[in-house]
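One protein chain omitted, others in place.
For clarity, chains are labelled A, B and C in written order, and residue numbers in each chain start from 1.
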Amino acid sequence: MRSPIPDYLAEALGSVEFDQSGATADYIPELADADPDRLAVSFCTEDGRRYSQGDADVEFSIQSISKPFVYALALADRGFDEVLAKVGVEPTGDAFNELSLEPGTGRPLNPMINAGAITVHTLVGPPGATPEARNERIVDGLSAFAGRRLRVDQRVYESEISCAYRNRALANMLRANEIIDEGPLVAVAGYTRQCSLLVTVEDLAMMAATLANRGVNPVTGAPVVPAAVVRQTLSVMATCGMYDGAGDWMTRVGIPAKSGVSGGLIGALPGQAGIATFSPRLDRHGNSVRGVDLFRRFTSDMGMHLMEVPPAGPSVVRSRREFGHGPSGVEVVSLQGEIRFAGAERIVRELADAPPTRKRVAINLMRVSSVGDVGRRMILEAVRRLTLDGHDVYLIDPDRVLPDPDPGEGGRVTVVSGRDDIRRLMSK
Amino acid sequence: MRSPIPDYLAEALGSVEFDQSGATADYIPELADADPDRLAVSFCTEDGRRYSQGDADVEFSIQSISKPFVYALALADRGFDEVLAKVGVEPTGDAFNELSLEPGTGRPLNPMINAGAITVHTLVGPPGATPEARNERIVDGLSAFAGRRLRVDQRVYESEISCAYRNRALANMLRANEIIDEGPLVAVAGYTRQCSLLVTVEDLAMMAATLANRGVNPVTGAPVVPAAVVRQTLSVMATCGMYDGAGDWMTRVGIPAKSGVSGGLIGALPGQAGIATFSPRLDRHGNSVRGVDLFRRFTSDMGMHLMEVPPAGPSVVRSRREFGHGPSGVEVVSLQGEIRFAGAERIVRELADAPPTRKRVAINLMRVSSVGDVGRRMILEAVRRLTLDGHDVYLIDPDRVLPDPDPGEGGRVTVVSGRDDIRRLMSK
Amino acid sequence: MRSPIPDYLAEALGSVEFDQSGATADYIPELADADPDRLAVSFCTEDGRRYSQGDADVEFSIQSISKPFVYALALADRGFDEVLAKVGVEPTGDAFNELSLEPGTGRPLNPMINAGAITVHTLVGPPGATPEARNERIVDGLSAFAGRRLRVDQRVYESEISCAYRNRALANMLRANEIIDEGPLVAVAGYTRQCSLLVTVEDLAMMAATLANRGVNPVTGAPVVPAAVVRQTLSVMATCGMYDGAGDWMTRVGIPAKSGVSGGLIGALPGQAGIATFSPRLDRHGNSVRGVDLFRRFTSDMGMHLMEVPPAGPSVVRSRREFGHGPSGVEVVSLQGEIRFAGAERIVRELADAPPTRKRVAINLMRVSSVGDVGRRMILEAVRRLTLDGHDVYLIDPDRVLPDPDPGEGGRVTVVSGRDDIRRLMSK
Partner (left out) sequence: MRSPIPDYLAEALGSVEFDQSGATADYIPELADADPDRLAVSFCTEDGRRYSQGDADVEFSIQSISKPFVYALALADRGFDEVLAKVGVEPTGDAFNELSLEPGTGRPLNPMINAGAITVHTLVGPPGATPEARNERIVDGLSAFAGRRLRVDQRVYESEISCAYRNRALANMLRANEIIDEGPLVAVAGYTRQCSLLVTVEDLAMMAATLANRGVNPVTGAPVVPAAVVRQTLSVMATCGMYDGAGDWMTRVGIPAKSGVSGGLIGALPGQAGIATFSPRLDRHGNSVRGVDLFRRFTSDMGMHLMEVPPAGPSVVRSRREFGHGPSGVEVVSLQGEIRFAGAERIVRELADAPPTRKRVAINLMRVSSVGDVGRRMILEAVRRLTLDGHDVYLIDPDRVLPDPDPGEGGRVTVVSGRDDIRRLMSK
């Protein structure tokens, strides 16, 4: 069987192919000269399978799409407190205030605008790192996200640096406001270098998939940034990632995203996939025209909107049966599906509303696909309470979906995972 | 066994109980006189179970928490186009522009600020509805969300209307900008009446749970608003629901929420639960001090942050086995867990990477807890392609987790759901 | 001889007559219906002579041109402190902030914007005046400026009040901010009534001439407002009177001015004249297109710009001669022209640099046209010092151009005003 996914992606590209509206960014010579007809898409699942269509092997400079990844590196290297003290997390609303610096503090409003990104750039690596060490750390870090060694396009770098007046203005203002310690020209040079890294749409999809996979590159397995950093980064992408209104993107697409002036656009679907598109013509906000259309299509076709409420599945409590009789009998509560807060609540509700009547109680996790952190804690708390109520509690968990099963403080549980042990328990 | 959830909620209340910072809203006499020490919390699961602690039966006026629900009613009654033409979806950033009207159009920036909410109020019910009919529709609609008949507190209404100069200013400005058709005084009276509806924290939790449950009241089963309206409403709550920065709430709490000046605060966790707190002392932004603390605690304790990436579960493809030999044999692909985009991708990948070798292929859904819309479409597409490849395809689905199993365009599938039929198929 | 002034004015009208650009104000039905081709100009000198051309007897509603005059009445009735506490004096810059209220205080930025004018309206008359008494005071006051009884155009009033949503918004906001005490609807009704007073271009020129004449109507001689109030009013007109940029008007025209949406435009040339034009088509700022052109022409033709430095005249010290010999001789210092600070300085310099050698010293004011306040004080101080130096000092002042000639503190002076006395003094 041929996978339908490449067909779907090809069809999606076909549906936007003939839209020639928008224009390439004109303020950087190297970008203005880009072939405006390029078009590519790539999906990368959270376990590293990539599907691509179109000009998927064409390299282009990463530009602003570097921002969320360098933000993640800075958070990982310096901690939340230091980074948040220098750069806020608020969307900028309209662009009337050209600098988007917070009145009073002079902090850039968020890390996705240039002022914020230049500041974040200076916060990568250990305090006191040389500019060279910092640049190296950024190339290493972004390469780890992408799973291959990225390199700077020297011509793009030089083209951009020669007309980087606006960024120099920002860097000088940040220095005047004591937001950055670095020399303004050095900061802009480093930031411009970061923006000049060459990527393909496949690299971008892999980078986004690394975010979607809790910060672990799904192919190399390298842990690039911690999960808490990913959460912060995705949150900021959700509200500040696109050049147009935060609300418009949230309501119409609902995927944490970031666009760049070279025509790239990425989205990260937590726990599922990274997505990237490439099409250089931009709308008046600076977002890729065909990229935005593709994302709207993906959201609508694939129910990827963050606020999409999934249809209710069958109850997480699949059955409740008694095996054997008298003292040797056991009551088995069989669970199924993914157990997050709502599922765990139903389990404890079940046990609280109709307490088990047998001394021995088994919680059967054989059909459970995953247990979230809160689910784990609530199940263990139920185990603890059952123990205190006088029950002997068993956890049937052959796949070890519930890690570290210690109920603590008076609770006790026997994990049953061998096929024979399970049969023995339930046959009694 | 006693449920640990009430204990958890009581403990959470205890942790904030002694915080007396903040002050009750002082600009409305009736609110200024509220008992500032009131404290309550309520959780309502998406299937309607409520857990409450503290002053859970104390009534207070709903105030701004009415806004998302009335927005949902307007979207349902008038459609997205008409409502979006009058009210935007962008967060307001700082409050320097007192009116938060979009330059040029004069549209309120979003439905959660007063100018937007007054406009939305006038868009409920059919075009041309009398003010009385509109007020009645709103009481009916909010009562449907709450699952009980709500009533207006006439004293609060009169107290607020007597000093509603600011809202009258907004309504007149909206009329001047031709955003509302209604007389400004009538619009403010209706809006003030909507804000004066009395609710308890349990009502609010149920109302939020109705959003979390795709717009269906989980106790009464009444379909209050369509799923698409819920998605829009939750999106707007996520970026505009709290009086302080959209980015701060998104990064630190990450739950679509709405606060009100009477001290209420709600959050809706799509597919899981509605949450409400009540504590009248407000911070300088106008959000309940202890309510915000409680939500931060819930997010952190229960992994409720929208951007929390769940840990990867076991593969959705549980096993692949062959039964029988030769032409009478069958290859069974057994799936498990919830199947959304990422899961479905793994299924089609499995079938594409290693095409079945037997003529007969069965897809076993017995351990699947739910199939999302995109999952359903991708499985059916795989079925269709297998048919076209010459296979006879079976769907083992005793619980009918995959609705309407028609692969279309040349595809054909036999659903096997009876226990005996299943055994027969797999024994061959 | 026929005066060339009417010819000049007719020629000026002719030069703009065919400009049909701009449009009448469309948001008030009665104004939209005005004949857009009307064109008139009137000059009124500070002693009350009027020159008019064009549709000088056509009545139109005064609209915003009432603002500076009502501001002057409020300053006169309530004092500077009370009025300045409620309304600022700063130009608004661009119009992005629709309300132009000062952040923090909620004060309107200046009395020439609607929010400021509505506030000022409520500050006319004694505290606690009834709305009727206040309206009456305003009609009386503006009539005193104009020198004839003005009346309200009831149709314009009703047309405007029926669509005064924007002003009602402002008044409600002002009430919410505790800037006005009055009920918002009453304030707007009174303000609208004030704007509906009917005037001709000749009335406006006379009103402006009353400002130019230190607050005294040059024809009736009625003292309408004190000189300090005039100074404040003209200052505010200079920076806030025109709807477009304060700086543009100051640099290009340099005359304190005020425009109104009905097409009127006034300018007051301190100490010289009041000017008014009438032409209903407005530019995008809301100023009369042809009116602005006419004022630019007047400034350029007549050197009326405030910052126009007059060419240096001959020295204020015309001559210094000795009459008679020995003890009976007298030294006569003859002055000429207007004596303000610079002139007075030259007089005291003359006397300090070359002290008189005779015991008797006469200061001859016969050719002096006027003595300003600082000039008077400096001359008297010189007289006092000459006395202390041992001189007998005479002031030859037949026209009494130096009022109240008391040098004080040891000074002594003999005023000589009779023709024979003068001859006797100078012949000795």
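Methods note: a residue touches a chain if its C-beta (ideal position, glycine included) is under 8 Å from a C-beta of that chain, and two chains touch if they have at least 3 such contacts.
Here the structure is a predicted model, which means the values were calculated and not measured.
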Hidden partner chain, touching residue among C:16, C:39, C:304 or C:396: C:304
Which of A:28, A:170 or A:361 touches the chain that is not shown? A:170
In terms of residues, what is the contact footprint of the unshown chain on subunit C? 1-5, 43, 45-47, 49, 88-94, 103, 110, 212-214, 227, 230-232, 234-236, 238-240, 245-248, 250-251, 254, 256, 269-273, 301-314, 316, 336-338, 340-342, 345-346, 348-349, 351-352, 355-356, 367, 369-370, 372-374, 378, 381-382, 385-386, 389, 399, 401
Could you list which residues of subunit A touch the chain missing from the display? 96-99, 101, 103, 165-166, 168-173, 175-176, 184
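Criterion: only the chains that are shown with their structure count from here on.
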Here the gap between subunit B and subunit C, centre to centre from mean Cα coordinates and rounded to Å, is 64
Find every residue in subunit B that makes contact with two or more other chains and list them. 103
